[in-house]
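Every protein chain except one is present and positioned as in the full complex.
Here is chain A:
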Amino acid sequence: MRPLTEEETKTLFEKLSKYIGENIKLLVDRPDGTYCFRLHKDRVYYMSEKILKLATHFSRDKLVSVGTCFGKFTKTSKFRLHITALDFLAPYAKYKVWVKPGAEQSFLYGNHVLKSGLGRITENTAQYQGVVVYSMADVPLGFGVAAKTTQECRRVDPMSIVVFHQADVGEFIRNEDTLT
């Protein structure tokens, strides 16, 4: 486990800012204690200082997970968000998409959101903007990337993709063995 280098921090923040914009500041500078990002086995974990200090008692190879896993760095040093980060993305999300109850299951099975399943969408969403996907009951289901702008969404036919799937809470079951 080690702190992120400047470059890694930048990559991480650039990715996070696609979903929560300048709200990253609220993750970095929290009034309820010191929280930090740490890298362990190419994965980025977000944890409080207290948990970090407890985790130091474990050797590197025995430590499976600590705090909340935000995602991992790929071998080409890009950052990929995991569904476990949803707890921190959902409250701060700037752009949201609500899916209709009928399309919820399809999304939770890892499919893209089609126009027919689109319930609501935040105004002004740009194309390829990171969005958090909610059910109509405002339960965060996952996140993805807007395939169309809000404007275009109104015009496209019902079978076209409006949100590309990136991660959904169904992964907690589907990828149970690899998620940490």
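Quick notes on this structure:
One rule holds in what follows: a residue touches a chain if its C-beta (ideal position, glycine included) is under 8 Å from a C-beta of that chain, and two chains touch if they have at least 3 such contacts; residues count from 1.
Going forward, contacts and distances are computed from a predicted model.
Here one chain is missing from view; checked against "Rab proteins geranylgeranyltransferase component", "Geranylgeranyl transferase type-2 subunit alpha", "BRISC and BRCA1-A complex member 2" or "Ribosome biogenesis regulatory protein", UniProt names that protein "Ribosome biogenesis regulatory protein".
For the chain left out of this panel, the touching residue among A:T74, A:Q105, A:Q127 or A:N175 is A:Q127. In the full complex, chain A makes contact with the omitted chain through residues 1-3, 5-6, 9-10, 13-14, 17, 22, 24-25, 28-29, 34, 36, 38, 49, 52-53, 56, 123-124, 126-127, 149-151, 154.
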